[in-house]
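Every protein chain except one is present and positioned as in the full complex.
In order of appearance the chains are A and B, and numbering begins at 1 in each one.
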Amino acid sequence: MHEETVYDALTAAHGDDARWAFGAGFDDPLAGVDTTVPDRVEPADLGAYCLMLGDDALVLSQRLIEWITRAPELEEEVAFANVALDLLGQARLLLARAGSVGVLGRSRERAGASIPDEDALAYFRDPDEFRCTALVVADGGDFARTLVRLLMASTWRLALFTQLQSSRDPVLAAIAGKGVAELSYHRSHAARWVLRLGDGTAESHRRAQAAVDFLWPLTADLFTPTEVEARLAPAGVAVDPGRLREEVHGVLTDVLTRATLTVPEWPASAPPTGRLGQHDPGRSEELTDLLAGLQGLARRHPGATW
Amino acid sequence: MPAPTLTRADAADETALQEHFDATIAAEHRIEPRDWMPEGYRKTLVRQIAQHAHSEIIGMQPEGDWLLAAPSLRRKAILLAKVQDEAGHGLYLYSATETLGADRADLTDKLIEGRQKYSSIFNYPTLTYADVGVIGWLVDGAAICNQVPLCRSSYGPYARAMIRICKEESFHQRQGYELLLTMMRGTGEQQAMVQDAVDRWWWPSLMMFGPPDTESPNSAQSMAWGIKRHSNDELRQRYVDMTVPQAEFLGVTLPDPELELDPETGRYRFGAIDWEEFKRVLAGNGPRNAERIARRRAARDDGAWVLAAATAYAEKHS
Partner (left out) sequence: MTDVTAEGGRNTPSSPPLAGSGRPPGRGRRDWPLYEVFVRGKRGLNHVHVGSLHAPDDEMAVHAARDLYTRRNEGVSIWVVRSTDITASSPDEKDALFAPSGDKVYRHPTFYEIPEDVPHI
């Protein structure tokens, strides 16, 4: 086959939609999905659970976006943007799901009627209404901390989404099914970098170990179920995060050990304060800053559509 | 199969090679990386493609400044995908320069040290979110006018990179125009933001086509080589003719009282461009020159330990 004909096929074999990069589509994210709440489930519980998972994704996406135009190499700009787009896509679906079951709280009043649910929730909730964990909130720090955090967060989330694929809520199951492929890519990208930083130069080893030591205590609340999860897990809708502990510990221990890094003591389980909006003092300040950057423009123009 | 070495070509060979090169250009065939080419052709290409690559990479910054604050999640996703594309386009183009014997790290150094240029349009600040839309509509629109003919550049790797880039750019212009349409249907404040952004970006977008033909010394050779396909003024006129009806549809006023349709030619006449401003910005005195370069320098210098770590790991495990 002629060289350029083959090349054409490479770029022209797709419909117009393919030109819109992942996660940038214009369609209603939940179009065509059955959004009926499963029986024996409180819509408020389901919505709260979606906010927990959605807020983690939104906040971590924002942390990765902070790197754009500042990454160490252009290939990493592209990689960070890919991961951030995936997480942003997950956040949009989960926030839209929370909205579809009526969990909007005060955000709807603040946002006005014309704003989509996902934006009312992302832009018009205050820090104490966000249900993300300390691990994703913490300031990004250097490249090492960013990649170690991505490893930890994506390992936890992949373990969770893998089980969530069999949720009785068809929307959560669909979101998890799509997310598993994305998260396994995020995890392997992060793991490849942690190996290279840990087993690279003396400087990169020092930075990677410092990142591990800083981030490790922030996993303390990841495996403690909230009351919402304690109700939804037996109902077959949510995943009990306590059941993820063994897999997450195993994967992280394995990667860190291969990266010649010291695995710290696992912290004792702590109450899931972030999930309840009761963010620890240091984290609360960081979250407030992050949300000011995220929400400022949208809040300055109430009633505007974009 | 005879395979005489060409590295010590004598004068007679050189003439034959030049004739073969000229015949290839004349026949509208492509020059490929291992073909013989005149040194001037190679240098001109490296300079032009590198400048284009630098523009893509620096061009991430004005819009990237709005990534964290994009006013809806959908707009955030669109803008992130777009800024990512710009990184990708920069990479495709650096890749093309490397087929000509250039080295990306060297080109980056030249950018940071001010020894190579990038499009001066990116030295203007993005003051409101309407700027994101106007960059997509006007700046990317102008870029497309410049770039579509380059898909037929005589140098194969450049032409192929441009084909890919132009396909992806169509999304960039569309998203910008669609944002502006949405804002023009929004609040009075939003409409004012759009008009303000158009007022600030219109003239710089006309300058993107470069100096007038009468003052563009290298153009003739570049056109003879098939590196350039149309003159600066020709492309600028094409852009104006394409854009005026779009502005009318959008409901904004282009800031040029002399802009009017010539009924005889069907083309638009427009006012004189302030070339002193163009030279000032190109010379590095634009509003954001220093900041744009400082960020590239910081990315290179602060990231050096990361690149060193990966290199060290590769050496240990190869």
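In this section, contacts are C-beta pairs under 8 Å (C-beta built on N, C-alpha and C of every residue); 3 or more make two chains touch, one makes a residue touch a chain.
Quick caveat, the model's predicted, so the values are computed rather than measured.
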Of A:69, A:82 or A:209, the residue touching the omitted chain is A:82
Which residue of B:52, B:104, B:200 or B:236 touches the chain not shown here: B:104
Chain not shown, touching residues in chain B: 1-4, 6-7, 9, 28-30, 32-39, 42, 84, 88, 91-92, 95-96, 98-101, 103-105, 137, 144-145, 148, 151-152, 157, 159, 161, 163-164, 166-168, 170, 173-174, 177, 238, 241-242, 245-250, 300, 304, 307-308, 310-311, 313-314, 317-318
Residue-wise, where is chain A in contact with the chain that is not depicted? 1-4, 6-14, 18-19, 21-22, 73, 75, 78-79, 82, 188-189, 192, 196
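Everything below uses one rule, namely that only the chains that are shown with their structure count from here on.
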Chain B contacts chain A in the complex at 57, 60-61, 64, 67-78, 80-85, 87-88, 90-91, 94, 129, 160, 163-164, 167-168, 170-171, 179, 182-183, 185-187, 189-190, 295, 298-299, 302-313, 316-317
Residue positions on chain A within touch of chain B in the complex are 7, 11-12, 19-24, 26, 58, 62, 65-66, 68-78, 81-82, 84-85, 88-89, 91-92, 95, 115-116, 118-119, 122-123, 143, 195-197, 199-201, 203-204, 207, 293-294, 296-298, 301, 303-306
